[in-house]
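Left out: one protein chain. Kept in place: all the others.
The letters A, B and C name the chains in turn, as written, and every chain counts its residues from 1.
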C-alpha cells in the first residue's frame, strides 16, 4: 500500500522535536490511550499486521498530525467496530446499547503474562531459502496494493543479504488473516543507491521477506 | 524531491468532497489569498519552479491541511523573505519597518496584460530529440534530490512516447534559477504497469523531460 | 537581493511562518495582506483586478464556447486539436496557463480525465478558477490510480469497453477535454450549444452532456 505512513526518506521534514523525551508518557491522555489500545485488543488475537494495516487506513491527515497512542486507540476501536464487538453508533453516541456478547476483557493476570511472554513470529519454513548471506538481491519495483512491509524508498533497489532470519509470518498475508511463513532476510543497501544526494558509505538495513525480491 | 506533495497514487484517501464547486472562490479569504499571491509575485519574475519548490518545502502537515491559495500566499511570502523584499521579523510582527527598496508593485495595467498574455516555456532546442513517437522509454528509478517533475508513481516505469512537445525549460534547473531547455515528451503508461491492482487497459499520460529517462 | 534557490532556507522560513502566523486561515490572509500593502509590495487595486477577472470575466463559459464552436466548425476543431493554444487565441481567450494548451477529445471508445498530481496545475484562461475538489488531496491521489472509482463518485459510469485516458498535467502543458456533442442538438445555435457544456465535462468528471444541460 502506498500511503502517507510510508515516511522513510520523505523530504521537507524539519528538526526532530525532543520535548518530553524523558517521561514514559507525555500526558495523562497518552498513558490512557496506550493502556486502552493494548487492553482492548485483549481477547482477540488480531494479527499484528491487521492492526498495522487498519492504522494505515486512518484519514491521512490524522495519521500525520495525531499523537501516536491516540492513533493506536482509534485503530483498535476501528478494528472492534469492524469485528462487531461495538457498533459505530455506540462509539459516536458514547452510549453502550448492550454488553458486548464477546466481552471477556483482559485481566491483570493476562497483562502480567503478556509483559513476560514475547510473541514469536517465526514458523516452520516451507522449503529452503533461495538466498545466502552475501547474495545480491533486487527488490520489487512497484510495491503491493494491500499491506506490505517494503518501504517505498527501498523499492527497485539493489542490496546484499546480510543475514538469514528463518521463516517469519508474511505481513501481506497477516493483514488478510492468513498465516503464511516465508523466509526473512536482513538486507543491506548502500545509502548512495537509495538517495541521490548521498556521498558517503553508510548502509541501511531492512528485514525483508523473500517474495519482496524480483531476482538475484 | 520526495515529499508529501507527491500525491499521485497514494492510497487511504477517501471520497472527493465537492463542496463549493460552483463558486470561483470558496470564501472571501480564498479570493484575497489568490489575489495576493499573484499580485505579490509582481515585479520579480520568479521561475515558476522556484515557486513550486518553495511550496513543496512547506511544513508537510500544512501542505496537506491548508487551503490551496493560502498555501500559494505563504509560498509567495516565503520567497519574498528569502529574496529580502520583506523580513521575517516584519511578517511575524505585522509591522513594516520601511518601504521595500524594490517596491514597484504590479499595477492594474500589469494585471490586464498578464490576463491576456500566456507565458511560453518553450525554448530553442540544444540538439535533436533522442526519441520518436512510438519509442519505448524507461523512467529514472530513484528520483532527484531537489525539485523535479517525475512523480513517484511513475518512477522506474516503462512507457511509450505519445508525442514530442519541443524543448521546454527543465523544472529541475528552473528551481535553481537556471534556464535549461530540454526535449519534452508526452509519455503513455499502461495503468496496469504502474499500480498492481489495475486490471483494465487504461492509460496514464505524463509530460516528461528527456533526462527523466534512463534508457530506450 | 536575488532568490537563494536554497531548499533548506525556504523550509526554515516556512517553519517560522508556521509557528508565528495566526493558525486561522482568514486571520493569516488578513495579516499578510496588511503587511504586503503597507510595504508597498502590493497595490490594492491590483488585488481587486485579479479577483474580478475570475469572478466577472474568465470562467468555464469560455471553454464552453470553444467546445461549441468545435462541434459546429470542423476546421476550427482541427485547429483546436492540433494547437489549442493558438485556437483559443483566435477567440480572444489566451491568458494564464494557456500557452501550451492541449485539447483531448472524448469518443464512444475513449474518456479523458485531467489532473495534476504534483501541484494542481489548471488552465485558468479557459476554465477559470479550479473547483476545490480539483485541488484536493483526494482527487490528486486517486485520479491516476482509480479514475473509474472517482468518476463513479461524480455519477459517471464508464463501460468496460471504454478506455480511460488520464492526463497528469505536471509540466507546462495544460489539458482541456472536448466532450461529445449530445444527441438531439442538431438545430441549436452555437450559444445554445455552449450552454450545454459543463465545466466538469471539460475536466473529464462529467461525460454525457444532455440537452437539459444537467
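Convention: a residue touches a chain if its C-beta (ideal position, glycine included) is under 8 Å from a C-beta of that chain, and two chains touch if they have at least 3 such contacts.
The shown structure was predicted, so the numbers you read here are calculated from the model rather than taken from an experiment.
One chain is not depicted; across the entire complex it touches A, B. From the options A:40, A:137 or A:161, the residue with contact to the unseen chain in the full assembly is A:40. Considering the complete assembly, chain B touches the hidden chain via residues 12, 14, 60-61. Although one chain is hidden here, its contacts on chain A can still be listed: residues 1, 5-11, 13-22, 24-29, 31-36, 38-40, 42, 44, 46, 48, 50, 52-55, 57-59, 62, 64, 66-68, 70, 73-74, 77-86, 88, 90-92, 94-96, 99-100, 103, 105-108, 110-112, 114-122, 146-147, 149, 151, 153, 165, 168-169, 171, 175-177, 184, 186, 191, 194-195, 198, 200-209.
Operating definition for what follows: only the chains that are shown with their structure count from here on.
The touch graph of the protein chains shown is complete. Nearest to the global CA centroid, when each chain is reduced to the mean of its CA atoms, is chain B. Using CA-based centroids throughout, the chain positioned farthest away from chain A is C. The distance from the centre of chain B to the centre of chain C, with each centre set as the mean of the Cα atoms, comes to 14 Å. Multi-chain contact residues, meaning those touching two or more other chains, occur in chain C at positions 11, 15, 137.
Annotation for chain A: residues 12, 14, 60-61 touch two or more other chains.
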